[in-house]
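Mind having a look at this structure? Questions to follow.
Note that one protein chain is taken out, while the other chains of the complex remain in position.
Moving on to chain A:
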Amino acid sequence: MIATWAQIGYLVSAVCFIVALKALSSPRTARTGNLLGAAGAVLAVLITFIAYKPHHLVPILIALVIGAVGGAIGSRRVQMTHMPQLVALFNGVGGGAAALVALMELGEVESGETVAAIATAFTIVVGAISFSGSIVTFAKLQELMTTRPVTFPGLPVLFVAGILGAIALSGWLVSDPRVWVGVLLCLVGLAVGVMLVLPVGGADVPIVISLLNAFTGLTVAAGGYVLGNTLLLVAGTLVGAAGTLLTKLMADAMGRSVFNILFGAVRGGSTLGAGTVSDRPVISGGAQDVAILLAYAQRVIIVPGYGLAVAQAQHTLRELVEVLQGRGVKVDYAIHPVAGRMPGHMNVLLAEAQVPYDQLREMDEINPDFKATDVVLVVGANDVVNPAARNTPSAPIYGMPILNADEAQRVIFLKRSMRPGFAGIENELLYDPRTTLLFGDAKDSLTKLLAAVKTV
């Protein structure tokens, strides 16, 4: 048992974490809250050094500095478009750390302490799953490997065998806590993690990040139980709850169940369509025509997608919107919950371009407005305005709530090519007679549009 003052210190840290999450309810308080959370973490580490008086102090401090420098450099350098893979990576190393802590703690668990042994086994296997799963997610998002679902005959059998093996080994570990069984369990966990994420593809990958985040949280909570450390228990549980809730919100935003996302490809269906391109006629226009449409509209809604961010065109888009607003056009941004590559990602990308967050409207809020809208400008988005989600039961994205861009008077797509979006399915709206396509890189097209609108 550690000293009372240290326990109280840990309680203060735990409160800091809760307040940090609570502060995220508004963009105004969020940053201060995050700093408070960081302060809570520093406090917790200081208390640990003083209260536990660890041996090997110098190597531990060196390891701390290496980790801190690595983490800080990584997160300073990352581009905002690459945020999902960074979160996946950080999540993975956290899960890995938890699994290692539980492995080391295995020597301390005595046979007979059933609950502690169960918690240890849980931490080892789920931590390992989280680690290897996150690394595969990272590789997919960074496009180090294909983003399409990877399956092979026998994968479901192997996966189930892995799960059963993990359960059996956990049972063994509980009845007889030996380190080598723990190591074996860890290896099985790593394999299960890889098999869990491999068949997930396309737009579903970000949901897996959120799920693995919840896994790591629960792992840390279980680790807290093993060590009898209340701070780890509280912090881990908070993250577990956050991750679970977010996973559900995200799955709802795509109109799919978490089960379907994880095992859809194994059973034959997934969000990835055939990826074919048809040669039906479309109406394409020049920047001048589109500029006139925009400049003489009364109400314009912008639908930004990941393609906008890839082209780094957010700043140009904001300038265009400002010019239009200067002409008296009412302009809003419609943000689909899964625009970008993770929930809320588009908000971050637009905030980076200094778009005021009160101009960003959520899907449910803006959907009734499309009927009374003159022009919808879709920049680098596709699946989130695809009416197939509503009309075509056979479409892989059927059931996903979409932005009702098809209800507007005119729709303009800024597109690089006719290649389908992230989900790989064709969009009927592109062939609609009210739709105009402006081909080209989003940044080039927006720059031309901006120049043209200024002269109208």
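Going forward, contacts are C-beta pairs under 8 Å (C-beta built on N, C-alpha and C of every residue); 3 or more make two chains touch, one makes a residue touch a chain; residues count from 1.
One rule holds for everything that comes next: contacts and distances are computed from a predicted model.
Peer 1: As a check of understanding, state which of "Xanthine dehydrogenase molybdenum-binding subunit", "Dihydroxyacetone kinase subunit DhaK", "proton-translocating NAD(P)(+) transhydrogenase" or "Elongation factor P" is the UniProt name of the chain not shown.
Peer 2: Not shown, but named in UniProt as "proton-translocating NAD(P)(+) transhydrogenase".
Peer 1: On chain A, what residues meet the omitted chain?
Peer 2: Counting over the whole complex, chain A touches the hidden chain at residues 13, 17-18, 20-22, 24-28, 30-31, 34-35, 37-38, 41, 44-45, 48-49, 52-57, 59-60, 63-64, 66-68, 70-72, 74-76, 78, 80, 83, 86-87, 90-91, 93-94, 96-98, 100-101, 103-105, 107, 115, 209-210, 213, 216-217, 219-221, 223-225, 227-243, 245-246, 249, 337, 340, 342-345, 347-348, 351-352, 354, 356-357, 360, 362.
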